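Encoded as structure tokens, here's the structure I'll be asking about.
Removed: one protein chain of the complex. Kept in place: all other protein chains.
Should a chain be cited, it is by its letter among A, B and C, assigned in written order, with residues numbered from 1 in that chain.
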Amino acid sequence: MYSHTIYIRVRYAETDQMGYVYYGNYAAYYESGRTEAIRDLGFTYKELEATGIIMPVAGLEIKYLRPAYYDELLKVVTSLRQLPDTKAQFHTELFNEEGKLLNAGVTTLVFVDAATRQKTMMPEVLRAKLAPYFKAH
Amino acid sequence: MYSHTIYIRVRYAETDQMGYVYYGNYAAYYESGRTEAIRDLGFTYKELEATGIIMPVAGLEIKYLRPAYYDELLKVVTSLRQLPDTKAQFHTELFNEEGKLLNAGVTTLVFVDAATRQKTMMPEVLRAKLAPYFKAH
Amino acid sequence: MYSHTIYIRVRYAETDQMGYVYYGNYAAYYESGRTEAIRDLGFTYKELEATGIIMPVAGLEIKYLRPAYYDELLKVVTSLRQLPDTKAQFHTELFNEEGKLLNAGVTTLVFVDAATRQKTMMPEVLRAKLAPYFKAH
Partner (left out) sequence: MYSHTIYIRVRYAETDQMGYVYYGNYAAYYESGRTEAIRDLGFTYKELEATGIIMPVAGLEIKYLRPAYYDELLKVVTSLRQLPDTKAQFHTELFNEEGKLLNAGVTTLVFVDAATRQKTMMPEVLRAKLAPYFKAH
């Protein structure tokens, strides 16, 4: 398993009139978690796109347990429980400052050749970075 | 079953550099679908909030099959397959102008008393509007 | 002068915890106003991009007089007071259902060659559509 943690401050822009973070805005928080998880491997999603691979989202599942509020510093834990092949499943857990779980989700992204828009395998450069975290015991 | 259809034009703001509608932005499209589905019953979500009931989202599941592009006029079909009680499960299907299914999702909302922030039953005013669509055969 | 009117329903996603439409979200409403103003000429911004011209924004000025609220059906009046050359200045006025002016803004867009990212003139196809509205008296 590969796991990475970041912190995100809730913007006023992201709240709604209920006083909660709008349910659709967590998708961007999850994205930031994934981006930094990849960066921490010594690679970036930006570099991935530069090699001609894009990663559109194929699935999103979120369970919302508690709301996040304006100005909270959220803890975003992103993990890969399996080594990706043609797709990558990122698990995300969001916690508030008191350590309470706010929501948990799974985002499935697929590797796609930007030119042909056809599915492809995870590029070797990324596989090499991730493989050590998924070695058989 | 209760079902309702609206059309949404994709804004430039909603695209990302992949040229697709950003995966998190569909949540707002789904919301518009739900809002208009309720309005078509002769009631509005705004009126619901005025009675002291809010409907935070408890769950979201989306399967993304094809991307939506800038300026497309999307068909958004929203349906309730069961009469809500303390929660409402909205099914949403998005189609492009060629009639292709782009994504399908389920959003689960709960009825919450705005003052106490405790779960509550669907208000009678809304139940009365919806019940005829779920009559036993 | 060329002028065009559309109506936009405020989404819950666009409100903030103050209960107002977030100040940054009007930019997307203005964009919809511009897009439909161009479509009404028998041309689309999408087609413009397909010819290799993009229109990044060079300036935005908004005066906010009154807030817009959730579910209001806003009237968006978009106008060009001068025939564009290398840039286009769109004036936007937003009104609520009571006809009260909510905000007024000016967005300046420039014509840019997508390949070279250099400024260019308004394409002839668009100039031909707009010119009749700016004929000398």
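By definition in this document, contacts are C-beta pairs under 8 Å (C-beta built on N, C-alpha and C of every residue); 3 or more make two chains touch, one makes a residue touch a chain.
Here the structure is a predicted model, which is why all the values come from computation and not from measurement.
The shown chains contacted by the absent chain are A, B, C, with contact judged over the whole complex.
Where chain B meets the omitted chain, the residues involved are 12-13, 15-19, 22, 24, 70.
Chain A residues in contact with the hidden partner, per the touch definition given at the top, are 9, 11-14, 27-28, 31-32, 35, 44-46, 70-71. Annotation for chain C: contacts to the undisplayed chain at residues 18, 20, 22-28, 31, 54, 56-64, 67, 107.
The rule we apply is simple: only the chains that are shown with their structure count from here on.
Between chain A and chain C the centroid-to-centroid distance comes to 34 Å (mean Cα coordinates, whole Å).
Per-chain CA centroids place chain B at a distance of 28 Å from chain C. Taking the mean of the C-alpha atoms as each chain's centre, chain A and chain B sit 24 Å apart.
Residue positions of chain B touching 2 or more other chains, listed in rising order: 27-28, 31.
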